[in-house]
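Let me give you the structure first, and then I'll get to my questions.
All protein chains but one are shown at their positions in the complex.
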Amino acid sequence: MDFNDTPEEAAFRAEARAFLTANAKPRVGTRPVLRQGGLDAEAVVRCKKWQAKKADAGFACLTWPKRFGGREASPILQVIYNQEEGDFIVPRGLYEIGLGMCIPTMMAYAADDQLDRYVRPALRGEEVWCQLFSEPAGGSDLAALRTRAERDGGDWIINGQKIWTSGAHLSDFGIIVVRTDPKVPKHEGLTFFFLDMKSPGIEVRPIHQMSGARHFNEVFFTDVRVPDSQRLGAVGQGWRVSLTTLMTERLAVGDVQRPEVDDLVELSRRLRIDGKPAIQNAAVRERIAEWHARSQGLKFTRFRTMTALSKGETPGPENSIHKLVNASKQQDIASYGLDLMGAAGLVIDDDLAEAYAMFQSALLTSPGMRIAGGSDEILRNIIAERVLGLPPDSRADKGIPFNQVPTGRR
Amino acid sequence: MDFNDTPEEAAFRAEARAFLTANAKPRVGTRPVLRQGGLDAEAVVRCKKWQAKKADAGFACLTWPKRFGGREASPILQVIYNQEEGDFIVPRGLYEIGLGMCIPTMMAYAADDQLDRYVRPALRGEEVWCQLFSEPAGGSDLAALRTRAERDGGDWIINGQKIWTSGAHLSDFGIIVVRTDPKVPKHEGLTFFFLDMKSPGIEVRPIHQMSGARHFNEVFFTDVRVPDSQRLGAVGQGWRVSLTTLMTERLAVGDVQRPEVDDLVELSRRLRIDGKPAIQNAAVRERIAEWHARSQGLKFTRFRTMTALSKGETPGPENSIHKLVNASKQQDIASYGLDLMGAAGLVIDDDLAEAYAMFQSALLTSPGMRIAGGSDEILRNIIAERVLGLPPDSRADKGIPFNQVPTGRR
Amino acid sequence: MNFDFSDELKQLRDQVRRFLSEQCSSAVVRRSADGQEVFAADLWREIGRMGWIGAAIPETFGGAGLGYEGLCVLAEEIGRALAPVPFGSTAYLTAEAILTAGSDAQRREWLPKLADGSVIGCFALSEGSGHPEPAAIHARVVGGFLKGSKWPVADGGIAGITVVVARDESGQPALFLADLAGVRRRELKTLDPTRNHARLDFDATSVERLGGGWGSVQRVLDRAAILFAFEQVGGADACLTMARDYALDRYAFGRPIGSFQAIKHKLADMYVALELARSNAYYGAWALGADATDLPLVAATARVSATEAFDLASKENIQTHGGIGFTWAVDCHLFYRRSKQLGLTIGSAPFWKHRLVDLLESRNAA
Partner (left out) sequence: MNFDFSDELKQLRDQVRRFLSEQCSSAVVRRSADGQEVFAADLWREIGRMGWIGAAIPETFGGAGLGYEGLCVLAEEIGRALAPVPFGSTAYLTAEAILTAGSDAQRREWLPKLADGSVIGCFALSEGSGHPEPAAIHARVVGGFLKGSKWPVADGGIAGITVVVARDESGQPALFLADLAGVRRRELKTLDPTRNHARLDFDATSVERLGGGWGSVQRVLDRAAILFAFEQVGGADACLTMARDYALDRYAFGRPIGSFQAIKHKLADMYVALELARSNAYYGAWALGADATDLPLVAATARVSATEAFDLASKENIQTHGGIGFTWAVDCHLFYRRSKQLGLTIGSAPFWKHRLVDLLESRNAA
C-alpha cells in the first residue's frame, strides 16, 4: 500500500496545480459554501468563463477524445484534477449534468456529425445541457414516466411534464426519455431524444424547495416538435439508453458537505455544558467518534475506488454507499449540533447563529439529500440486488402493458 | 384519569393478595430469575401442586365458565391477579401454553362431552397441554406447514415434524394443525386436531438453544393415529381454528425481563469510568434516559390496554409493540452493560460476574426474543397492516396449490 | 384503573380538532410560514374567546377551570394543527409562572388578560447558546431595573408582557415580570417561520419580582415539558397520518408504496415511537392534574419520549413522500421545522436526558 501518485499522476497533479494557482484563488478559512438559490446571471457568466479557460488549458473533460478537446486520459487523472480543483474557489454548478451525463450519452448514441456539432461547444461551456428523466408520477419508479411522443412524419410531438430538472432554465439543450408506446410493458415503450430547450412549447418553472433553494425545475411540454434525427437509440430502446446515462461515471469530488465532523468538534469546543466545554461531555464525544469513524470509512472507501480506477477497473454499484451514509449523517449531525446550542439553535440570522448557520442550513437540505438521486430505500435496494445478489422485489407491473398498470387507489 | 381500582377490583385484589400471602413467599431482593434449562421433575411437581392450590381457592383461569372451575370474571380481574402473583415466588412455566392457548381453542371448537372431560383437569393442572404449530419449513410463514394427515377410516394418520414446541416432553395432550390437502392453496388444505401426546409414533427431542437453554422441542410424528372425533373445526378449516388460538388473549404479566433499566442504573453506580461512577458519564446517562423513556412508555401503554379491558373493550394488534420494543431494548442494554464492564464483561462465572451475570445471560437470550413468537419483521408487518391499514406484501404463493409453491432455489 | 381522558374531554378534543381543521387550515399556517402575517391573530382571538388559553387557569382568575387534563387535550390539537399562535408561551409558560410564583395581586392582574387572549405572554429564559441552567443566566435586576439580553424568546415579538429569568440583587436567578412596552425587540429569523421569535434587549427596564427562585423556574419548565409533549404527540400523529395516507395513495411499480416493507416498517417504527410518547404524555397529564410528587421525572420522561417521536415522525414523513416531500408546497417541512422548534424551545433532548437521570438517581436514592 502506498498513497503516492505514479510518476505520470504526479506530473499531471503538478500541472493541474500550476494551472489552478495561476487562475484561481485557493480556498481558505472554514466558512462553508452555502448555495441557497439557483445560479444568478452573474454566476452563469463566471461559470462560462471558467469553463472556457479550463478548456483552453486542456483541463476540461480529460477522458474525452482529443478531437473534441479532451486528453483521452485515464479516469484517475480526472479524479486528481477534481481533488486539486477542490482546494480552490472556482465557479461551479452549471455543467455537472451536461458534461457528466448528457454528452457521454450522446457519445454513445449520436451520429458522428452530431458529435462534431455538439460535443466541443459543450466541453467549452458555450452550450449548457440538462437531463429530462424524472416525472411527477415516477419518483423511485423512474421508468413509469408518462410524457408521450407521437410520430408526425419526420418529427415527434412531445406532450407531458418532467420534474427535478437541474438547470433547465439555463440550458440550451436537453436529453429526454419519453413514452412512445403505452400498450407494451413499462420498459419497452420508451424512446430517447435530445432536443433544443428553446423549442416552442417548452415551459420551465422553478421548484421552491423546503430549504428555500430553487435548484430544480418543472418542465412542461406542449406539442414540442423534435426531428427523428435527434432520436438516440432505436424506437422502444429508450430505457436501455437511459441506463447508459445513469451508469455514467460520476467522479466529481464536489463541495465538501458541511457541517462535517470537524465542524461539530469546533462547535463543541466553543459551547459549554455544565460549565465545561461540550467536547468534554461523554455523550458528545461518543457521537463525534461514531461520525468520525463513518467519515473516515467513506474517505478510505473512496481511496479504494480510486485504486481500482487507477488499475483500470470500473467502479460499480458499491459506490451507492457514499450518499446513503452521508445524507443521514448530515441530518443527524445537523440535528445534534442544534441540540447542543439549545433554543439558540433555532436562530438562522447570520450575525447571531453559531457556525455561519451551517447546522441549521444542513437540517433543511439533508432531507432532500436522502431522496434526490436515489432515495435511501432505492440505494439499499441497489446494494442488496446489485452488490449482494439478492433477488428483486416482486413486481406488480411486470409484463403488464403500461396503460394497464395500477396507478392509484381511486 | 385515576389509577385506583373500582370497588369490585379492589375487593378482588385484596382477596388475591390474602391468598398469595398465605400460600407463597413474597419476592424480595433484586436477584433475577434466570431459567436456563427446561423444568426438571421437581419443578414440575411444584408447578402441579401450586396450580391445584390455585384451583382449589378459585384463582385459576378466572375468566372461564364456573362449570369448569372458573369465575366467569372480567379479564381485568385476571390481570389484577397476575399483577399480584408477580410479587410472589410461585412455580411457573408449565401451563402458560395449555391454559392460555390450547384450552381456549378447545372451548371454541370441541364438543361438550370433550370439554367435560378435558377442561377441568387442565385448569387444575393435572393434565398439561402443548401446541404443535411451527415446522422447520414454516418459520414466519406459519401456514406453509407440511406435516400430513391422511384419512384412514374413522382415524387420521399423521406423519411429519413440528418444532419449537414448548414443554412437549412434559405434556399429556397437544393441539396440532396439519395439512390434509396439499393440492389446494396453502391456507385451504389445513385441518386441526387435538391428540394424546403419549400416542405411539410421537418422539420428542429437546432443542439446544444458543443460550444453553432447552425450553423447546422438536416433535416427530410417524404414523400417529388420531380419531376423527378429535378434529376441531371442519376438514380444511384448520387455518381458521389456528387463528383462534393465535388471537387468544395473552395477558400474563410474566417474569420481568432482566436486566431492566434500573439494573443498568445500579451497575453504573458501581462501575467507575475515569475514576468516577459510570453513572456520572454523560453517554451512560443518555442511554439510561432513552431506555427509561421506552420502559415507561411500555408500562403506560399497558395501563391504557388495561383501561380498555376494564371498559370491556378487546385489545388488538397494537399490543405487538411490547415484544418489538422490549426484545431489542434487552439486547441493547445487555450489550451496553458489558461494554461498561470492559473485558470482565466476558466472564460468566457466578462468583466473578457483575450483577449475577444477568447482562451476559440476556445477551444470549435476547436474540431468541427477537424471533420467537413473531420476529421483529413480522411484528412490524402486523402493526403496518393491522393497525395502520397498509396493504399486505405482494404474495408469490397466493392462490397457488400448496404443492406447487416454490420452496427453494435448488 | 382509568388511564384515559374522560368522555367530556374526548368530546372537547373532537370539537377542538374540528374547529382547528377549519380555522387553522394549511392556508392559515402558510400565511405565517410565507411571512404574510406574524401570527394568526384572528385565530388567536377565537381561541381566547373559547376559553381555551385559560383552560387550566382557575375560574377565580378568569380561567375556564377545565383543569390540566383539559389543557393537555388542547395542546395535542394545537400541535396537530401547527397552529401559528402564542399558545404555549402564554398558557404553559407565562400563566403558569404567574400561577406558580406570583402574588395574589399579580395573578388577579394578569391571569384574566392572559386567559382571554387580550395579552400575550412570553417567557424570556435563553441568552443565546446553551442549556437552561442557572449558570447560563446573566441578565440582572438591580434596584428594580433589568439589564440583559434574551434570545431567542418565542413570541417575544408579539407579547405584551414577559416573565424573565434574571439574577436578583443577591445574584440568585429568579422570576420577574415586565411589561414589554418600550423594550427593544428584534424579530429573529428561525427554523420555524410559523412561530414568532425575537431578541429582547432590556436596558434598565422596570420589572416586578414574582416569588420563587430557580426551583420555580424549573417547576415551570417541568410542567411546560408535559404540555409541549402533547403538542409534539399531536404533531407526530399528524405526520404519521400524512405518511400513511400518502403511502396508500402513491403507486410505484404498479402498487401502493405502502405495500413495500421499507415503507411499512418505517411507518411501524413511527407508530411505535408515537405510542410510547403518547403513553408517557398521558401519565404526565395525570401528574399535572394531581401535582404528583414524581412530576419532574415524569415530565423529563414525557419530553424525551415526545421529542424523539416527533423528530422521527417529521423526518420520515418527508422521506415517505419522496421528492414532493422536500418542496415548500407540501406541509411535510412545516412539521419538520415545528418538531425542531418544540424540541429546542425549553431545552433540548440532551439537557432533558441528563435531568431525567438526575431525578432517577435521587428517586432510587430515596
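Residue numbering begins at 1 within each chain, and the chains themselves are lettered A, B and C in the order written.
What we mean here is this: contacts are C-beta pairs under 8 Å (C-beta built on N, C-alpha and C of every residue); 3 or more make two chains touch, one makes a residue touch a chain.
As the structure is a computational prediction, the values presented were derived from the model and not from experiment.
Engineer: Which shown chains does the chain we cannot see touch?
Structural biologist: The undisplayed chain, in the complete complex, is in contact with A, B, C.
Engineer: Tell me which of A:E218, A:E354, A:E377 or A:D397 is the one touching the absent chain.
Structural biologist: In the full complex, the listed residue that touches the missing chain is A:E377.
Engineer: Of the residues B:P26, B:G275 or B:G312, I need the one that contacts the missing chain.
Structural biologist: Selected residue, touching the omitted chain: B:G275.
Engineer: Name, in rising order, the residues on chain C that touch the hidden chain in the full complex.
Structural biologist: So the residues of chain C touching the missing chain come out as 260-262, 265.
Engineer: For chain A, which residues lie in contact with the unshown chain of the complex?
Structural biologist: 1-5, 9, 76, 262, 265, 279, 282, 285-286, 288-290, 292-294, 296-301, 303-304, 306-308, 310, 318, 321, 324-325, 377, 379-381, 383-385, 387-394
Engineer: Touching the absent chain: which residues on chain B qualify?
Structural biologist: Against the left-out chain, chain B lists 134, 136, 139-141, 144, 163-164, 207-212, 271-275, 281, 283, 331, 335, 338-349, 352, 354, 360, 363-364, 367-368, 370-372, 375-377, 380-381, 393, 395-398, 400, 405-410.
Here is the rule we go by: only the chains that are shown with their structure count from here on.
Engineer: Let me have the rounded angstrom distance from the C-alpha centre of chain B over to the C-alpha centre of chain C, please.
Structural biologist: Computed from C-alpha means, the inter-chain centre distance equals 41 Å.
Engineer: Residues of chain B that contact two or more other chains, please.
Structural biologist: Answer for chain B, listing residues that touch two or more other chains: 282, 285-286, 394.
Engineer: Would you give the residues of chain C that are in contact with at least 2 other chains, written as numbers and ranges?
Structural biologist: 248, 255-256, 263, 350, 353
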